[in-house]
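These notes are about the structure you will find just below.
Here the complex is missing one protein chain, while the rest keep their positions.
For clarity, chains are labelled A and B in written order, and residue numbers in each chain start from 1.
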Amino acid sequence: MWDILVSYCSDALLITGSFLSLTFAIGLLRFPDFYTRMHAAGVSDTLCAGLIVLGLVLQAGISLVTLKLLFILLFLWFTSPTASFALARAAHRAGYRVSEQEEVASSNS
Amino acid sequence: MINIILLGFLAVVAIAVAMMRDLFAIVMLFGIYSLLTAGIFVSLDAVDVAFTEAAVGAGISTILILSTLALTSREEKQPTHSFLLPLLVVLVTGATLVYGTLDMPAFSDPEAPVHQHVAPHYLNQAEQETGVPNIVTAVLASYRSYDTMGEVTVIFTAGIAVLLLLSAFRHHEDEASNLNDLSHHPVLRYIARLMIPFILLFALYVQFHGDYGPGGGFQAGVIFAAGFILYGLVVGIDKTRQMFSESKLHWLMASGLLLYIGVGIVSLLLGGEFLNYNVFAADPLKGQHWGIFLVELGVGITVTATMISVFLAFSEVRRSE
Partner (left out) sequence: MSTFIDLYNYWIFIFLMMVGFYIVISQGNLVKKIIGLNIFQTAVFLLYISMGKVKGGTAPIIMAGDVSYSNPLPHVLILTAIVVGVATTALAMALIIRIRKAYGTIEEQDIHEQDASL
């Protein structure tokens, strides 16, 4: 009974993670300018990776593998926001600004 | 299934590399290509190889090519000559190769000739003969240690050649270096400083756990070097240079290889063949253990020192003409 519950939970986490990462990938392609795309990529890095790793942790049970997976998660949560930040900052320094459309929309409202 | 999808991605990335003109984007795509390759290696059971490819392809070689771009130019000129002839050559060669594959055994066929020759011996006997559960390490460091010695020599020689080629253009000590310098970036600096000890610790784990899990000298060497390259990128080249002076790195590069050869010579003196570790101790397994340990250590030292000194040599080239 317990096993089945855990395996369902893990499946749910994996599927949610994969689905979200697919939507973020679409967002990455469809969003209008650099910063909104960055946003899609950055969020998928932490959220989807988190969900998928947690799903795998549930499948692995309590073992050394689980510990390693949790370490991977920890490192991902440290490094991927840093990478997103560095990328956004570099873009800002290079002179990329929020797209025209966005500015027009905000000035109209 | 996952294999087929990853291979499809690879093909798409390769075409994109061929079509694009912006070299900077090409280098980034090439990093992605390497990472995909590493993924395919994992799905083909080659964990040790995947390890190396991820550290080398997505890390070190990307940084090296980027440093070259910073020193040369970023945009590629439109080629003037026709592309028809190269395309024809490529198509003919490709068709010939495809014709050749028709005779090849099916993918993942256990009866294929490659699996009949020495591989069964390695898989069945290696653990009894060398005491190492990771067969890749056993073959690399014991059965085919001549081969590995040659490879380490090649890496050492290539490193020396790079240093010779670039030494004429080194900028002077007092010249401020701003290439690759991210030291004005507080967040990156902080996170990198947090991560670097873990990267180095992980490299040591890979080095000394290589007998039992995926790992070994080559992988540990590139991971260790990647850690120091990260240090060099965020803290500044000058500080890294203070830590690794030129003579120290040269000494390390040579000493790794010398350790490897020394192990071979000692085994000769003890009455065995060159690089036969059985003679190191009364118990052959113990001898094997020591031999593999020392040889892998030599590989690790040479690879680390070569990669770091190549990186430093690239970073210290004068940018002005």
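Points to keep in mind about this one:
Here, a residue touches a chain if its C-beta (ideal position, glycine included) is under 8 Å from a C-beta of that chain, and two chains touch if they have at least 3 such contacts.
The structure presented is a predicted model; accordingly, all values stated were derived computationally and were not measured.
Taking the full assembly into account, the omitted chain touches B.
The chain that is not drawn here is touched, among residues B:47, B:199, B:261 or B:279, by B:47.
Contact with the omitted chain, checked across B:102, B:269 or B:282, is made by B:102. Seen from chain B, the chain kept out of the figure touches residues 3-4, 7-8, 10-11, 14-15, 17-18, 23, 26-27, 30, 33-34, 37, 40-41, 44-49, 52-53, 56-57, 60-61, 64-65, 67-69, 71-73, 76-77, 79-81, 83, 86-87, 89-91, 93-94, 97-98, 101-102, 104, 106-110, 112, 114-115, 118-119, 122-123, 126-127, 133-136, 139-140, 144, 147-148, 151, 154-155, 158-159, 161-162, 165-166, 169, 212-214, 216, 218-219, 221-222, 303, 306-307, 310, 313-314, 317, 321.
FYI, only the chains that are shown with their structure count from here on.
The distance from the centre of chain A to the centre of chain B, with each centre set as the mean of the Cα atoms, comes to 29 Å. On the chain B side of its complex with chain A, the touching residues are 185, 187-188, 191, 194-195, 198. On chain A, the positions that touch chain B within their shared complex are 75, 78-79, 82, 85-86, 89.
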